[in-house]
Structure formats: structure tokens, C-alpha cells
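A single protein chain has been omitted from the complex, and every remaining protein chain is retained in its original position.
Here the chain labels run A and B in written order, and each chain numbers its own residues starting at 1.
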Amino acid sequence: MAQNDIQLVSSGLSEANSNLPWEIRRWTLTEGHSTGVEVVELKQGDFSFRVLPTRGMGIWDAHVGEQRIGWNSPVKAPVHPAFVNAKTRNGLGWLDGFNELMCRCGLSYFGPPGTDTGMDSPVESDVTLHGKIANLPAHSISFIEGENDEIGLKGIVDESSLFGPQLQLESTITTRLGENSIFVRDRITNLGSSATELSLLYHTNIGPAILGEGSRFSIPAKQVLPNNARSAEDVDTYETYLAPTEGYAEQVYFFETIADADGKTVALLESLDRQTGFSVEFTKEQLPCFTQWKATQPLQDGYVTGLEPGTNFPNFKSFEREQNRILQLAAGETYEIDLKFSVHTNSEEVSKVRERIAAIQGENEKTISTDPELPYCQVK
Amino acid sequence: MAQNDIQLVSSGLSEANSNLPWEIRRWTLTEGHSTGVEVVELKQGDFSFRVLPTRGMGIWDAHVGEQRIGWNSPVKAPVHPAFVNAKTRNGLGWLDGFNELMCRCGLSYFGPPGTDTGMDSPVESDVTLHGKIANLPAHSISFIEGENDEIGLKGIVDESSLFGPQLQLESTITTRLGENSIFVRDRITNLGSSATELSLLYHTNIGPAILGEGSRFSIPAKQVLPNNARSAEDVDTYETYLAPTEGYAEQVYFFETIADADGKTVALLESLDRQTGFSVEFTKEQLPCFTQWKATQPLQDGYVTGLEPGTNFPNFKSFEREQNRILQLAAGETYEIDLKFSVHTNSEEVSKVRERIAAIQGENEKTISTDPELPYCQVK
Partner (left out) sequence: MAQNDIQLVSSGLSEANSNLPWEIRRWTLTEGHSTGVEVVELKQGDFSFRVLPTRGMGIWDAHVGEQRIGWNSPVKAPVHPAFVNAKTRNGLGWLDGFNELMCRCGLSYFGPPGTDTGMDSPVESDVTLHGKIANLPAHSISFIEGENDEIGLKGIVDESSLFGPQLQLESTITTRLGENSIFVRDRITNLGSSATELSLLYHTNIGPAILGEGSRFSIPAKQVLPNNARSAEDVDTYETYLAPTEGYAEQVYFFETIADADGKTVALLESLDRQTGFSVEFTKEQLPCFTQWKATQPLQDGYVTGLEPGTNFPNFKSFEREQNRILQLAAGETYEIDLKFSVHTNSEEVSKVRERIAAIQGENEKTISTDPELPYCQVK
């Protein structure tokens, strides 16, 4: 992909980690619909990942050596927001830009498009798929250059309008030298003078090779629910994945998760051979609603699964409000979200996460609903 | 705000003004939603202002010494038009880019969004808030570099479409060395082969420090009208402003102005202590409809007032047409508009404008309507 000169922002060696070398590099893509998209690459030893400040501080992908962690969306390269028109495709135009390993949906709304009749103001009632944040560029980019054996970057994304919500995301994305993990530390502040709603989901997407036939998903949970009749067909096998399947229509499961004593929980996707995995760790109180997205369509169409912790479920916003799941952020209030995304490259590491999930589940019963149920799902 | 290297276009000393130094500088913003926005700064002595060719030749702000003239919109920095989608927010997406001291609304239409049933062509009947001109970039930028003790720039903005209106704005924006004034000389030409409509408003927005509790507005007027029931609540105090007020909903007043013997009139906003002020001078025949916009919401939400001379009032376009206020521009015809925006930095200067307004008002009666009235307002 054509790009301008790579700028080496910073580099060093970690004394605490056997002189592990690290680098921060940045460049801008210069062709096709990627023109103008800035990329920041954080690399330490074998592990690297690429952040897209231009796409709301999303994470394009990660690498462990040659292995790419992410997915192969039909949308082939990062898309500059100027080429994403939220109103096309009946409000689903967001899909034209969707290809990241981690893409935020929000901040004012996410989920399907429509008219949110719960909002009086026309500035706020016009809901398009998954909101605005992924197509808003960050500013005030700064770097963490080896402090405390961490490297990373910070950026600010404003989702503001006159007479509309004023939500500011300050996102700090780092990695600790010696760990194959990405730490996302988001602070969302209501800069307006009155309370406003916050609705945010971390659309975390993994394709091959970690995803494949027989790959397993697990998370500590009290309840698992299919979001609709189509998903209900296979709720019994929510934990395992099909091979790329012609004619497959997406299936979505909602989870009432269980946290450990520290309030944390973790979701794991592991390959059939249990040698590789990807996990998302988060705090249940910060992100109480977890969604699993199965999209095991053929490879060409973007074979992928989503591990998606959110402040609410991806139902239409007015339904989520009725269930009291839309957060209210008071004037000046900051909402804190911390996540850890980890790549596991051997069976020992994978087992450790699996065992941790089992431990959190412990004696807790897990109810698997055979049908969509209130208050989690929209029941017709 | 990140930007590329500042280019000094031109500089000099005004002999006629005790060797007053002046400079023209230009640069391009390079981060966040401002990426790609060109800025031209015109500076003479203590007075400077910044023009945004990329946003339809709007004026971002002005400075007298350290004092900034403009307002603090929730939208924090100039927004590149690629990030403003007119169709989002139920046709109010224009608000996502609104933060200038002076922003044109038009050229084909301004006012609220909707379907203009008076236009047969679907190319013209789809009206979005405040039109297209503020999100169209200028080309053919040239500079006035000290000629006749003036500095400034000229730019051309095309609002054209096949099978649609072909309106071309040639805007010349200058300052006279030694005066804290901005002269806007707009020439709008119908390049099409048949008559077309012109609808243009100068959305001129002032926040603190000139605007504050007890600040006063004045303009010579025969009639003052509230635009709706909400505005009618406080029509008696249209001349004064509230402090930033929680829960305040905007109020709008329309004015049938009075001009002097030369056809000119002037609107003034002055601070409570009458030490500072901002005035807009214009020709009544060119801009027959004046609107005052009170938006004294809390500071965080963009405490601001608008002094808005226009070719018509900001009612929905089809209503304005019914009242015969939409201009018709014949093929090849040019409509001329000249405005003078001035910053007044001492009580003597402020008084001079206040006295001029009083002199134009003279014996003329001023009727203050307690309710919206035809033909000025849409009465339900």
C-alpha cells in the first residue's frame, strides 16, 4: 500500500527485558480510499500493532512475527472517513469503512440505524449504524516513549456539535515491553453543560488463523442469549465456530458476564489446536454488556468473529434506553474504560486464560436461553 | 493546533499610518477534523483576523492584541468540509462544522431543512440546514498586498451543479491599515443561462468577552418581531443579554431596519461597561432582512449571539418565497453585497456607533410586536 516516508518517532532497548528493542513509527497512506489515513506502529521485539488515529484511534491489526492478528474484510485497506457516508446504504454506510481489529462504535449511539424516538432533538434522533466515532480523526497525538517499560500513544477525538452532545474521547493505547498485549485506556468526558448519553462498544474482530473451524469462545457468564430467532437456531453451539460457510447469516449472542474479585472478566477465542488465542480483558462495571458476533461466512466475504464488550447491547438505541442500559454522563463527568487485548502464542498461555475463565465461572450456574428474552433482547 | 509551516505571503509598513507593520500569512491545519483547512491571517499592528478559504471564505476569528473576537463553539477547531455531512442529524449535519465569527449561509437556500415544494426539480428541492456555501472550498486565491493601504485576499467559491443553480461567489476580504475593521465585498453571479434564486445570510457570531450578562444589542428599526412563541416570551428584552443560562433555548428576533441617507445601517453589540463592542455595517437594500440570534446557553455549550444581515429571513425557504423575499438573479446577473465588521475597543468608539444608530432611528417609531406576525414570521 502506497505511503509516504516512515517517520521513526522513537526507539530504544528495554533493559528490564534483556535489551528488547522497541520502536514507534508513523506514516500516512497515500493511495485509493486510504489517502490521508495516518498510521502509528508500535513494535517491541516480535510483537507489533498499528493504530489509526484518523479512524477514531481504532486498531488496524497486530502482528506476532509474521502472523497477522485481525481479519480480512472485503474492505481491503483503512478507509479515510471522507469516503464513508453514514447515510448511504439506508444508514448502513458505516460498513464501507469497516476492517479493523478493534473499532469503536459510539459515542452517542451504536447499533442499527433508525429514528430514536426517545430523543426530542432532531440533532440527536437520527441514528446511523454504529455511530460516528470510528470516522472521526484524532488530534493532539502524543507518545509514550519507553516510560515504565511502556510504549504507546495518546489521542483525542471530539464528537461534538452545536446543540448536540459534546463527548470527548481521550484514548491512550500502549503495550508493555515483553508482553503481547495492547492496553486501551479510554476516558470519555461530557464537555457539555448538561447530562448526555454515552453508548460505546468495542467491536473487536478476529479472523483466521486464530478463528477457524472448531475454534472456541469462552467467557464467564450467568446467562447467554441469542439476540434473535436466527441466532437461536444455534445457541447450543455458541462456543464453537463453523468453517467458512456459504450462505451463513450472522449470529449474535448476548452475555450477562461474571467478574472476578477485582471486578475483571475476560473473553477468549482459541484455535482448535489450543496453541493460539486472543483474549479481551475488561472491567464488568465499566462494560456490563458483552456481545459475541459470529460471522463465519466464506473467507472472501470476511470470515470473522467479534468479541464486543460494551456499555450496552447492540440493539436499537431506544430499546436499550427503555431497558436502562444507556449511560448518562453528567456535565463534566468522565467515564473510564480500561481494556487489555492479548495475543497468546502457545498452549500454556492459552490454557492460563481458559483456566482463569473456568475459575471465575466457578460454581456459578450458566443459563443458556433458547430464545431471545427481555430485558436483553428485542422480542417481537 | 498542528499545522504545516507558516508561509509569509507579504508584509510591509504603512507610511500613512506611522509605519504600522502589516503581514499576510497562510498555513494549512494538519490534525483531526481540521486536516486540510487552509488559513489566511491578515495582521496590521494589533489587529488581526483569520479567513478560512476552505470553508467558503468564512472568517474564523479576529484578535485585538490578546483579545479574541469570536465565540467558543462546542465544535473546537475549523472543520474540513469532508467531515460535515449535510444529510446527517436529520438535515442538521451543518452544525458539526459551525464555529466561525462569520459564516455564510446560502447561496441557494438557508434556514431549516426540509423539502422545498416550491421547486419542481429534485436537484433543488432538497434543503439542508443553512445550505452549501460554508462547506465549499474557495479557489483562485489572490492577495491585496498593501495597495491603497489595504491588505486582504480574494477567493472564488462555486456552488454549481449540472441541472442545478450555478452561483459563483467572488469574495474580497480586506482591512484598511489603521482600522480595526474587516471589509467583506461579495459579488454573487448567476453563471447559468436562466434566472435562479439567491438566498444568503451572514451568520456573524460573537461570544465573550463582548457578549456577557447585560451586553446590549441595537440596530435602527421600524419593527422588531419574535420569530416564534419561545422568542415572544422575552421580546421586551431583546436588546439585552442574559448571563450563560442553564436550560436556555435559543431566541430569534427579526428586524425591519432603517437605513441612513446613504442606504446604510449598522448593528451593534456592546459590553455592559460600554468599553468594547462589535458592529456590522451594511446596505439595507442589499441585505433587507436582519436577524438577531440569542443563544445564551452555558459557556460550554457555546454562549453566543448572532448578528445576521440577510437577503431574507431564516424561515423555511418556501415560506420566504411566498413572502417574495427570495431574490431572483437573472442569467449573468451579479448581486453585490458589502459589509464592514468592526471591533471597538474603547467607550468613545462604542459611543460613536451607538449615537449613529440613535441618529438613524431619529424620530422613526419602533414597533415591537409581541407575537410572530406575517409576513415576517411563519404563524401557525
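Here is the rule we use: a residue touches a chain if its C-beta (ideal position, glycine included) is under 8 Å from a C-beta of that chain, and two chains touch if they have at least 3 such contacts.
Remember, it's a predicted structure, so these values are computed and weren't measured experimentally.
Colleague: Which of these touches the unseen chain: A:V9, A:L92 or A:L272?
Modeller: A:L92
Colleague: Can you work out which residue in A:D5, A:E246 or A:E348 touches the chain that's missing from view?
Modeller: A:E246
Colleague: Consider the whole complex, including the chain that is not shown, and state which of B:S14, B:N85, B:N180 or B:S342 touches that chain.
Modeller: Reading the full complex, the residue touching the unseen chain is B:N85.
Colleague: Provide the residue numbers of chain A that touch the chain removed from this figure.
Modeller: The missing chain touches chain A at positions 1-2, 31-36, 73-77, 82-83, 85, 87-92, 95-96, 98-99, 246-247, 297-302.
Colleague: Touching the missing chain, which residues of chain B?
Modeller: That gives, for chain B, the contact residues 36, 81-82, 85-87, 122-126, 128, 136-141, 156-158, 160-164, 166, 191-194, 331.
In this text, only the chains that are shown with their structure count from here on.
Colleague: With centres defined as the mean C-alpha position, give me the chain A-chain B separation in Å.
Modeller: So the centre of chain A lies 42 Å away from the centre of chain B.
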